[in-house]
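Removed: one protein chain of the complex. Kept in place: all other protein chains.
All chains are identified by letter, namely A, B and C, in their written order; residue positions are counted from 1 within each chain.
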Amino acid sequence: MSGKLKVGIVGGTGYTGSELLRLLARHPQADVVAITSRGEAGMPVSQLFPSLRGELAMVFSTPDDAQLTQCDVVFFATPHGVAAAQAEKLVAAGVKVIDLAADFRLQDLAVWEKWYGHAHPAPALVPNSVYGLPEAHRAEIAGAMIVGNPGCYPTATQLALIPLLTNQLIDVTDIVVDAKSGISGAGRAAKVDMLFAETYDSFKAYGVNGHRHLPEIEARLSVIAGQPVQVTFVPHLLPMIRGIEVSVYANLTQDISIDALQKLFETHYANEPFVDVMPAGSSPETRTVKGTNRCRLAVYRPQGRNKVVVTSVIDNLTKGAAGQAVQNMNILFGLPESMGLDTIALLP
Amino acid sequence: MSGKLKVGIVGGTGYTGSELLRLLARHPQADVVAITSRGEAGMPVSQLFPSLRGELAMVFSTPDDAQLTQCDVVFFATPHGVAAAQAEKLVAAGVKVIDLAADFRLQDLAVWEKWYGHAHPAPALVPNSVYGLPEAHRAEIAGAMIVGNPGCYPTATQLALIPLLTNQLIDVTDIVVDAKSGISGAGRAAKVDMLFAETYDSFKAYGVNGHRHLPEIEARLSVIAGQPVQVTFVPHLLPMIRGIEVSVYANLTQDISIDALQKLFETHYANEPFVDVMPAGSSPETRTVKGTNRCRLAVYRPQGRNKVVVTSVIDNLTKGAAGQAVQNMNILFGLPESMGLDTIALLP
Amino acid sequence: MSGKLKVGIVGGTGYTGSELLRLLARHPQADVVAITSRGEAGMPVSQLFPSLRGELAMVFSTPDDAQLTQCDVVFFATPHGVAAAQAEKLVAAGVKVIDLAADFRLQDLAVWEKWYGHAHPAPALVPNSVYGLPEAHRAEIAGAMIVGNPGCYPTATQLALIPLLTNQLIDVTDIVVDAKSGISGAGRAAKVDMLFAETYDSFKAYGVNGHRHLPEIEARLSVIAGQPVQVTFVPHLLPMIRGIEVSVYANLTQDISIDALQKLFETHYANEPFVDVMPAGSSPETRTVKGTNRCRLAVYRPQGRNKVVVTSVIDNLTKGAAGQAVQNMNILFGLPESMGLDTIALLP
Partner (left out) sequence: MSGKLKVGIVGGTGYTGSELLRLLARHPQADVVAITSRGEAGMPVSQLFPSLRGELAMVFSTPDDAQLTQCDVVFFATPHGVAAAQAEKLVAAGVKVIDLAADFRLQDLAVWEKWYGHAHPAPALVPNSVYGLPEAHRAEIAGAMIVGNPGCYPTATQLALIPLLTNQLIDVTDIVVDAKSGISGAGRAAKVDMLFAETYDSFKAYGVNGHRHLPEIEARLSVIAGQPVQVTFVPHLLPMIRGIEVSVYANLTQDISIDALQKLFETHYANEPFVDVMPAGSSPETRTVKGTNRCRLAVYRPQGRNKVVVTSVIDNLTKGAAGQAVQNMNILFGLPESMGLDTIALLP
């Protein structure tokens, strides 16, 4: 076993689970020792995900058999509610928990209950959990037992806005976030709406009147800004599998030149391994981050007017989910933050 | 010839040209008598567009041979500058002109020259040309000799905003238009950037710092509003062939309920044959208008806040180009406005 | 009602049902008077298929309420077994039946039972039913009460092979049919395998060891050839919604030139409204038949060798299902065979 981290995954049959497996199968300091699925217990993982044939010899196990308390860290790639219900026992056993769902993304339990429709399963754990956006909270993550891995849209959105908010350059009461996501964000459940024949060669907005990432976006941006931030957030469904693009619109409260804005973004992210500020005038494409843990950003001030625009792209399953979770694992255990996350996107 | 309209098409080898042919081949009162292409003169149209095999027996001709002055109406499906250069002679011969490019979309010649980089080829014709958005200018179109057919993005954008602007419900100084278009909008020219392998399975913004549809959008919205309108316009490239979606964001200047907004949109467009206001809470999908001349709209007031959102979908080659041009032809000649435009979208 | 045909559709919530609605909504001599769905009874059709908003004001009804015996013709767009179970009562009432599923495609009941896994629900009806491929059986269809509408793959395959078989030019014991279909052929049921994220940007064979269209293909080709025909049939799944291409390979039993083969195909199909033999050397593309009732074919003799190759494209939902069903309806009632089927494919 050679001192590698013993890793457990709860709920490995969805898309964030399979992405965790892809990344962890190549991580030099991690051994996946358990992967659970009630529905598929007994099935070899590589039967469900043929891309892992020859790469991973594991079999799905039931949660009971998985002996998760013997792991160093457990990832929850489950629907919301599951991690909160199981985290206490794990933490008590000294196991660190990274939840890829929403149980530890919101500190305000009333907001959580409003948007998720029932009481939080483990309210006592929330105050000590840490929001796992390394670019904003690296130090706190390093000392945490429970990490709430950010949502995909909130990740792309926060990375676009952090330099503007921390420098108090924009009106925080009127931000528009027009977001577009590939279909893998909807998960691997069998739904007519997500069939190929229903989604290919088409595009639409959805959830305009309210999407669960809205409270997360507003709460986390408010933490960053130090004051309440209000966002209009409209997600759209792209006819592709992976990739999120957000175009963010805000009103400048200072007359700062585009050159200064560009410099400010480059400086802010100069030491971030996974944030790439594109040259002025260029447009980040989702394909350049596909399968990688990177975020690529560009900042504009169109026509020299008062409105600043930032476009931001990530892979929703990698930086927007499993990749960021592995990044958080690396931080939690003092490993180099990029370990196991150095994939180059396929182009074309 | 039975009294049908004699129609000429200049520049029939691009996508707006082929869309005109598809529609006019089934129009009960139109005969395409000439279609020109310098490059493909002598080639049967159905060789270039095999979908027209058995439907259209025409051959591309040179502009000289086409005898366009004997037509009733000539469509220009050409790059900007061509229609303006040829329109005077046609109009003098009593031929009506519908330009699918940009020569007659802007009344302000200084703006035209700024965005198109050279002097307008026929400035004297501009004041008498009419902007061909029937939902805003039906009566003027009926009496025109030259129609400037609207751009694709401006069509979807104006239809989204007209009810709000004519009722003076929004702040006209701060409108965000986040627009997404299928790739056919880039035309049929051989460009590396538009290759399948460069664009499939990816998404990006483009032209953020300035797109030629921005001045058209602002000028036309200002006409509708009766005061200067300022827009932040960011187009994006969708990995699909046809379809535009725009999501429009504006600040309400009155506290109008979403029910009242819904009612206002439904009332405004009640008699429009090609504008469909979707039921409250639904999301228009581009696939439901593909190949049709329809625009589908939805209006929202998310979280009951001050921001009104409108989403609007069209097919960029039909309502955004050739379909609207045929609609204008119908108006110009007193035909039923929907004639030849009754296609139902393929679903799935 | 003006003497139009009264049409009923059983099972209108799948893709062949929605395609029937698209076509029949524009058919000049047909009125859809009933469309049934147990699951969606009471829902407006245009709510399920927004492309029909403003086109069709019908509501799904239960089969009991539909009073199908008052129709002139009833289409079954249902899983196999349903039409056979209901046809007797309808035929007794003088209603003609067109089954888009497999109940009346095979005359040999033992073969039917082998491939469908249970006894045929109405064996007595089978001998009098007619196989609805107009290009092979037009006269019989005209006098039928029950039409078994051909499968999608069998349609494309038979049209590719009929000229070769009727002229006894190929070895009937060794024909390879390599077939590819868009995903709509799998229907509208919610299955993980047909999710966008499982099928986009990928390609595979399926059903290699046995697909239900194999016995139909062999039986029908044997009827055409007048002797037993043996086929190796391998279907594949294309990452697109509509379209089938089959590439057919056979060994020539005579040394016939490619020019003579081309001429033979052109002559054979000279009067067929929906079969287009492409010029020598060209390749039919599925996009040129999308949404239309056409089949486009090309014949080759590569390297002048003994092997003849035919490629054939159709839209699986139109000529491969609903379009051919409407064509059969036209024949059954003495209407012009192309009535309501004159759509031109969108290109691009």
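Some observations on this one:
Note that a contact is a pair of C-beta atoms (placed from the backbone, for glycine too) under 8 Å apart; a residue touches a chain by one contact, two chains touch by 3 or more.
Worth saying up front: this structure is predicted, and the values here are computed from it rather than measured.
Among B:I241, B:V277, B:V299 or B:V313, only B:I241 touches the chain left out of the display. Within the full complex, the residue among C:T62, C:N128, C:T232 or C:S338 touching the omitted chain is C:T232.
When the omitted chain is restored, the residue from A:F49, A:W115, A:Y206 or A:F333 that touches it is A:F49. Per the touch definition above, the residue from A:S18, A:S37 or A:T232 contacting the chain not shown is A:S18. Touch with the chain omitted from the figure is made, among C:E198, C:D276 or C:E337, by C:E198. In the full complex, chain B contacts the hidden chain through residues 15, 182-184, 186, 188-192, 194-201, 239-241. In the full complex, chain C touches the omitted chain through residues 174, 176, 178, 180, 197-198, 200-206, 208-210, 214, 230, 232-234, 236, 238-241, 243, 245, 247, 249, 251, 281, 283-287, 290, 298, 300, 302-303, 305, 307, 309, 311, 313, 348. The missing chain lies against chain A, touching residues 15, 18, 22, 25-26, 49-55, 184, 188, 200-201, 241-242, 276, 278, 282, 284-285, 287-288, 290-291, 296, 317, 342-348.
Here is the rule we use: only the chains that are shown with their structure count from here on.
We define each chain's centre as the mean of its Cα atoms; on that basis chain A and chain C are separated by 46 Å. With centres set at the average Cα position, the gap from chain B to chain C is 37 Å. Once the centre of each chain is set as its mean CA position, chain A and chain B turn out to be 39 Å apart. Looking at chain B, one finds that residues 200-201, 241, 284-285, 287, 290, 348 touch two or more other chains.
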